[in-house]
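Removed from the display is one protein chain of the complex; every other protein chain stays in position.
Labels for the chains are A and B, by order of writing; each one numbers its residues from 1.
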Amino acid sequence: MIDDPVNKHYKFTIPREDLMTPGHSACPGCGEPLALRYLLKALGPRTVINLPAGCAAIIPGVWPRYSLKVPLVDHAFECTAAVSSGIRAALDKKGVEDVTVVGWAGDGGTVDIGLQALSGAVDRSTDFLYVMYDNEAYMNTGIQCSGATPCGAWTTTTPGGKHIQKRHDKKPIMEMMIANGIVYGGTVSVAYPEDFIRTIRRAKSIKGPKFIHAYSPCPSGWRMDPRKAIEVSRLAVRTGMFPLYEFQEGRYRFTKEIKKRKPVEEYLRLQGRFKHLTPADVAEVQALVDREYEELEAKVEAGRR
Amino acid sequence: MHRTYKDLPSEPVAMQSTEDIITGTWRSIRPVVNEDKCIRCYMCWKYCPDMSIIVEKEGDYPTVDLDHCKGCGICSNECPRGAIKMQREVL
Partner (left out) sequence: MIEMMTANYAAAHGARLARADVVAVYPITPQTSISEKCAEMVEKGEMDAKFMMMESEHSAMSALIGASYVGARTFTATSSHGLALMHEMLMWAVGARRPIVMPVAARTIGGPWNIWGEHQDVITERDVGWLQIFCENNQEVLDTVLMAYRVAEDPEVMLPVMVIEDGFILSHTVDSVDVPDQEAVDRYLPPFRPEHPVSIERPMRHGGVVMPDWWTEFRHRIYLSQEVARTKLLEAEEAFQKEFGRSYGGMMELYRCDDADAVLVVAGSAAGTAKEVADKLREEGKKVGVAKLRVFRPFPAQEVHHLGKKVRTVGVFDRSYTFGDGGAMFNEVRSALHGQRNNMKNYIGGLGGRDVTVKNIEWIFEDLLKIASSGKVDRTVEWVALKDGSGRW
């Protein structure tokens, strides 16, 4: 299953230092602490994070404990990007320029309830990095459908069964943000840490509003074996369900080229949330993924010209 | 450690490490590294969400921090040589 070349020289392929301590409260196999871990490896200690309600509010530990080694500001659900704007404004007023402000929110906190604040902050050209860790539903409240839940997935509010409750796919948040005016956009997956870190560092080097869409598996909510978390994340990329690409200055570029996409069925069948899908449903999902992937390929191609 | 009202900070700020929280108790299966098979690629270290795979320095074999390992099994699944087996915890 491994498509990364095995490093035979006992070399660490990502920075060794962690700005995060074990003992955090993530479920076993959760992708979110991995994403945070990679993020902090990429950004280093001169970082301020702010985050809303969600799994991310629980994972760093409950008072008086704290598992990160950078400052963190907590706030309500819908205001991530607005709080980032405020933090950046205050840092600017104090003349602090070399600190990266990171708004870190889940998919529901981004594409649904936090969309207004995010759009405003991008519109104001706030110099910050917004990371949406996408576990494809409201997981902290117990697996409710969000605007980022994929077509056909079971959640407690899309009980599924034979009928696919949600026929439309995830909100195209990257496209929405590009239209809104971000200076850099990138997708990252916890299955590709080297690419994850490279993309975050690239984003950090650019001034202005940056948007990162981070794929973050949720074994509890996706009804799968925790040990499969990375395997599933890798399949999401290799099937084209979650392509890795970046956007800058009007051009799209794949950061992980997939020469021959695997059938989505390989991805779907590892997860209980898709187990009710009939072959016809799977075909429908495949058609959807094909269409979206081809659209993206066309954009990447246009950027090459 | 805040034990009394008087020790509380004026506002709810948290700065005490989570390291003394023993999440290892959540575990029902534990990873066991077979050094004969291990090629020290450190995939297990890279993908551990709990930072519980310890590699002191380059070239070392990985060991498991059982105080914090939650037994998710990602290391075992990602190991390219099948050098990590998940073993049932015995009470």
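One rule holds for everything that comes next: a contact is a pair of C-beta atoms (placed from the backbone, for glycine too) under 8 Å apart; a residue touches a chain by one contact, two chains touch by 3 or more.
If you're wondering where the values come from, they're calculated on a predicted model, not measured in any experiment.
S.K.: Which listed residue, A:15, A:71, A:147 or A:272, touches the chain dropped from view?
M.R.: The missing chain is touched by A:71.
S.K.: Check each of A:86, A:147, A:208 or A:303 against the chain that is not shown and name the one that touches it.
M.R.: That would be A:86, which touches the missing chain.
S.K.: Contacts of chain B with the missing chain: which residues?
M.R.: Interface with the chain not displayed, on the chain B side: 2, 5, 8-15.
S.K.: List the chain A residues touching the unshown chain?
M.R.: 45-48, 50, 57-58, 60-63, 66, 68-76, 78-79, 82-87, 89-94, 99, 116-117, 119-120, 123-124
One rule holds for everything that comes next: only the chains that are shown with their structure count from here on.
S.K.: Chain A to chain B: how many Å between their CA centres?
M.R.: 23
S.K.: If we count contacts the way the header does, which residues on chain A are in touch with chain B in the complex?
M.R.: Of all residues in chain A, those touching chain B are 2, 4, 6-8, 10-14, 18, 20-34, 37, 60-67, 190, 193, 219, 225-231.
S.K.: List the residues on chain B that touch chain A in their complex, please.
M.R.: 1-2, 12, 14-23, 26-27, 39-43, 45-47, 49-52, 55, 58-59, 65, 67-68, 70-74, 76-78, 80, 86
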